[in-house]
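I have placed the structure first, in the form of structure tokens, so that the comments after it can refer back to it.
Every protein chain but one is kept in place in this view of the complex.
And now, subunit A:
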Amino acid sequence: MEENHVKHACQLLLIGGSAGSLEVLFKLFPLLRADLPFPVALVLHRRNSGDSSLSDLLASKTLNPTHEVEDKEPVEPGTIYLAPADYHLLFEHDRTFSLDYSEKIHFSRPSIDVTFESASEVYGAGLVALLLSGANEDGTAGLQAVQREGGRAVVQNPETAQMPFMPNHAITHMAVDHVLDIVGMANFINALE
């Protein structure tokens, strides 16, 4: 029993989102406990503006330290990381971040699929991945990889999403583990160990 429990503890929470996902995060972040016992990494499609004000904005909504990833930074529990604009975000086996400037996937860099797939290889069953509102199909292949390695795949309830295409695409192409609205997400995340 104990072993099983340890195996399924959350070692990393990934959140991927595109159009309409920022509003979700702005409502979700204040509902999260202040001392998350695992790291959180956000992959959001956004314009390549080169400014980092988004991480400041997100940081103002939570007591958990929040910042943009720097290359080769260690992945620490209790911290919320944001993938930098225009770079793919990858995970190394020693649990550090790597950045990558290779071609866009689904017209996106950062791509949610790329990050989810990379993390699934490192974190396996310790991974929980959440896919939010968006208008393209990025994320589904990533969620499938997460599940294949024993991790959990969660999507925003498309009925509550400003852009339901992305969560819908996942739901119609795989059996996701949970479909949640914002309050449901907060309860789910706060209950993760």
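Rule of thumb we're sticking to: a contact is a pair of C-beta atoms (placed from the backbone, for glycine too) under 8 Å apart; a residue touches a chain by one contact, two chains touch by 3 or more; residues count from 1.
One rule holds in what follows: contacts and distances are computed from a predicted model.
S.K.: For the chain not present in this complex, what protein name does its UniProt entry give, out of "Elongation factor P", "MCP methyltransferase, CheR-type", "Probable membrane transporter protein" or "NADH-quinone oxidoreductase subunit C"?
M.R.: From the choices "Elongation factor P", "MCP methyltransferase, CheR-type", "Probable membrane transporter protein" or "NADH-quinone oxidoreductase subunit C", the unshown chain carries the UniProt name "MCP methyltransferase, CheR-type".
S.K.: Considering the whole complex, which of A:59, A:99, A:174 or A:192 touches the chain not shown?
M.R.: Only one of A:59, A:99, A:174 or A:192 touches the chain omitted from view, namely A:99.
S.K.: In the full complex, which of A:64, A:118, A:133 or A:147 touches the chain missing from this view?
M.R.: Of the candidates A:64, A:118, A:133 or A:147, A:118 is in touch with the missing chain.
S.K.: If the missing chain were put back, which residues of subunit A would it touch?
M.R.: Interface residues of subunit A facing the absent chain: 50, 69-72, 84, 87, 90-93, 98-103, 114, 117-118, 121-122.
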